[in-house]
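Below you'll find the structure I mean.
All protein chains but one are shown in place.
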Amino acid sequence: MPNKDLKELWKKVNQFEIANDMDIVQLINSLKGTGFNAKRLALACEIYNEMVNDNECVKFFGLAGAMVPAGMQRIIYDFIKEGFIDILVTTGANLTHDLAEALGYHHLQGDYINPNDLDDSELHKEEINRIYDVFMPNKVYEGIEDFISKLKIPDYQMTVSSFLYYLGQQLPKSSQSILKICAEKEVPIFCPAFTDSGLALQLGFHHQKINLNHFKDMLEMVNLAWDAKKAGICIVGGGVPKNFIMQSLQFCPNSASYAIQITMDRPESGGLSGATLKEAISWGKINESAKYSTIISDATIALPIILWYLKKSRV
Amino acid sequence: MPNKDLKELWKKVNQFEIANDMDIVQLINSLKGTGFNAKRLALACEIYNEMVNDNECVKFFGLAGAMVPAGMQRIIYDFIKEGFIDILVTTGANLTHDLAEALGYHHLQGDYINPNDLDDSELHKEEINRIYDVFMPNKVYEGIEDFISKLKIPDYQMTVSSFLYYLGQQLPKSSQSILKICAEKEVPIFCPAFTDSGLALQLGFHHQKINLNHFKDMLEMVNLAWDAKKAGICIVGGGVPKNFIMQSLQFCPNSASYAIQITMDRPESGGLSGATLKEAISWGKINESAKYSTIISDATIALPIILWYLKKSRV
Amino acid sequence: MPNKDLKELWKKVNQFEIANDMDIVQLINSLKGTGFNAKRLALACEIYNEMVNDNECVKFFGLAGAMVPAGMQRIIYDFIKEGFIDILVTTGANLTHDLAEALGYHHLQGDYINPNDLDDSELHKEEINRIYDVFMPNKVYEGIEDFISKLKIPDYQMTVSSFLYYLGQQLPKSSQSILKICAEKEVPIFCPAFTDSGLALQLGFHHQKINLNHFKDMLEMVNLAWDAKKAGICIVGGGVPKNFIMQSLQFCPNSASYAIQITMDRPESGGLSGATLKEAISWGKINESAKYSTIISDATIALPIILWYLKKSRV
Partner (left out) sequence: MPNKDLKELWKKVNQFEIANDMDIVQLINSLKGTGFNAKRLALACEIYNEMVNDNECVKFFGLAGAMVPAGMQRIIYDFIKEGFIDILVTTGANLTHDLAEALGYHHLQGDYINPNDLDDSELHKEEINRIYDVFMPNKVYEGIEDFISKLKIPDYQMTVSSFLYYLGQQLPKSSQSILKICAEKEVPIFCPAFTDSGLALQLGFHHQKINLNHFKDMLEMVNLAWDAKKAGICIVGGGVPKNFIMQSLQFCPNSASYAIQITMDRPESGGLSGATLKEAISWGKINESAKYSTIISDATIALPIILWYLKKSRV
């Protein structure tokens, strides 16, 4: 290892220039010769591109954080539409927000300077729910409730993923719904903490007999990981989606060969969201010869750049 | 508001002294007159103590992060034993680690200086799983597997919380098991992302028919929140436990009157774990007249101090 | 304020699409309709562009962090060359690294995956100094020492800024030296903590009589702030450069009308680097009607994007 490291030292840092007419691929190629998170972002772009061009690689994508309220719904939609995601693991919250937009409701922009200034008591009276500097009116819940209450549940004991597939099929044509495009492209969505969401609350309130099978999902996910000749993972934000992908790979013949992580969390306090990808090698979740890169960045900055790079690289 | 704030300004900062013979209550009382996270820690201690002394208050405790591997199992155990927690919401990981210790297995300490130095490939060969600077040998899984495979499941469709109550009853007497003391004290444990854990994997592998009812748990939790004359919450680390408690309080007649949050996450990137408690007021999860305090601190430092304060205050 | 905020709520979040053929200006314009740090980055771009197009505005730029070792030397060079910086305040470290590159030495790239893995004892034996994942060989110091030891100091009591101007004039023509381009464009460089640098150490070792006047710099900076009809500030990383700019504006008739901050630090622990720009209004450092935006991001990602936007907007 140290020898390898020392050999690498002989490359000089690239004091790169921004050219007006350059494109995103040129910027990322320049950043690859730098350091810190700029370099990691460039490596993540390169690794993701390899994943995309590796036909044997099954691409697991873990999505946490309020990405849909922050305007990243179409970004995720395109990752799926372009075939950059084979299996999506996400939070109930993102699915609830996606459903809201799919039903024609919208998230709102707020005061962009000092969101913490806002009088949250007044917002509460106005029935506006705050997510840092974006907002969701309570009436969105009414729309979801109306939709869910009328929804025919084909099987109260179906898996969460099969329910989400069914749900996606019921949605109106949409240019940006994650649920819809996953159903169209048959990209399975796993949501281990589904009952931790407004969507699940409405299901529970209106379909008392429902008992979606979380355990079958868990085993299906293990099988998908087991069957993957090669696995690649992209983790946005950490949380349950990160751990659920990781635990599925832990006991597989082939752990992940590619891994990308975009997070603001750090390893020092021991939480999984901030855990290094290197640490996952000890668990057998990531292959010791894997290519991996962690970017400490708000995903709202890093994800659009990675998508732009992937789309442009393919052209 | 500003008037109130400006009136508060006339208190001078307390340039306090450390006396050898002082106790933790005196330290916290001194810190209350300071600023930054020291002051917030003092406020959290004071608020938690009020919760404990408020007979009408139902105390919800959300626990995320690898607290058991980090040696905090007995700390949580005492929070429950002392009656400082009425309802526990946690991750499958903490329950898996708790079960391991309850079955006589142990987590191990590692190189305390540079955990990232460790050769994770070598650890993998040694079958030692790393959690930053603590470790869990793979053989722990064998112990859990052996125990779970022999476990008689009373009802494949029972709720997760009722299963965890049953599980706690099956465990040997223990001076530190969270599952055991919760069963003894009849403190319900909710685990919305239960299938995101090694414990659930073993259940799934050995009891194929299992389909624990997550939706009933969700509705039970809403009822518990609904029935609470007064609610108090303590959030450690954020994640699903935080959101699950918050969503249960959102539509209740009485949102939280007391709230404490211990986390390393921050609000700026919009994730729920780092969201301010103030923001929760807009959602109606926290009462606009609530007392609340967020401490930006590793919970391994803050939790023992809070427990020490609460125990000492009671004497 | 709340009314203004609530009016803003009626704008819906922009679920934007990445088009292959779009340019950086289009990306930033799309991000402006989103949330979290993506939105703040877009606002920062817009605000900086306003500063550039406001002929009355004097642009103060505070640069901390190891930007030159990380390959950002040419980025800063272009900010100056393009006229995006009128007054630069930076650290002795950045000037030392800039001088090294100007003298033909280079910073080196290291192991991009796990810099913390590197055996720092071995690096020490190899005389390679590590800055996270970039490196500076000790021989760079020899080059600096050789240059500084031969340097004729025109006046031992000159100000630091006048010395840095003189130093820039002595440097070989360069396409990327910050010292050189500042001398050419007559952009003053202030360095309040100059003696906290390898460059100053060499000066002290070889020119024992030197006593550059730091106080005159301090007063000159106050005068520059005082004379500015309008002030705009861009803070990278915080530290002394941030505070030095802020203290100069504090007692001026016109505090800052525009402010941008790029940092990974946060306000909760009370350090100035993470302090909000809003807080600076109480000090009179920033105007209450100022436009400002803080981006929580590694500057190695945000700065190239801002420069790209500014250059492209000008075309």
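Note that the chains are named A, B and C in the order they appear, and that numbering of residues resets to 1 at the start of each chain.
One rule holds in what follows: contacts are C-beta pairs under 8 Å (C-beta built on N, C-alpha and C of every residue); 3 or more make two chains touch, one makes a residue touch a chain.
Remember, it's a predicted structure, so these values are computed and weren't measured experimentally.
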Touch with the omitted chain, as defined above, among C:Asn243, C:Gln261 or C:Ser293: C:Asn243
Candidate in contact with the missing chain, chosen from C:Ile87, C:Ala102, C:Ala193 or C:Ala228: C:Ala193
Touching residue (missing chain; options B:Tyr48, B:Tyr165, B:Phe244 or B:Trp308): B:Trp308
Positions on subunit B where the hidden chain makes contact: 1-2, 4-6, 8-18, 20, 27, 31, 33-41, 43, 69-75, 78, 101, 106-114, 117-119, 122-123, 126, 128, 131-135, 176, 264, 276, 278, 292-293, 296-298, 300-302, 304, 307-308, 311-312, 315
Missing-partner contacts on subunit C, residue numbers: 1, 64-66, 69-70, 93, 116, 118-121, 123-124, 128-134, 157, 192-198, 200-201, 203-205, 210-219, 222, 237, 239-240, 243-244, 247, 264-276, 278-284, 288, 298-300
Residues of subunit A in contact with the chain not shown: 35-37, 114, 116-117, 266, 268-270, 296
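Heads up, the rule we're going with is that only the chains that are shown with their structure count from here on.
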Least hop count linking subunit A to subunit C through chains in contact: 1
Central chain (distance from its CA mean to the mean of all protein CA atoms): A
Same or different residue numbers at the subunit B/subunit C copy interface, by half rule: same
Whole-Å separation of chain centres (CA-atom averages), subunit A against subunit B: 25
Inter-chain centre distance, subunit B versus subunit C - centres from mean C-alpha coordinates, in Å: 41
Where subunit B touches two or more other chains, by residue: 116, 266, 268-270
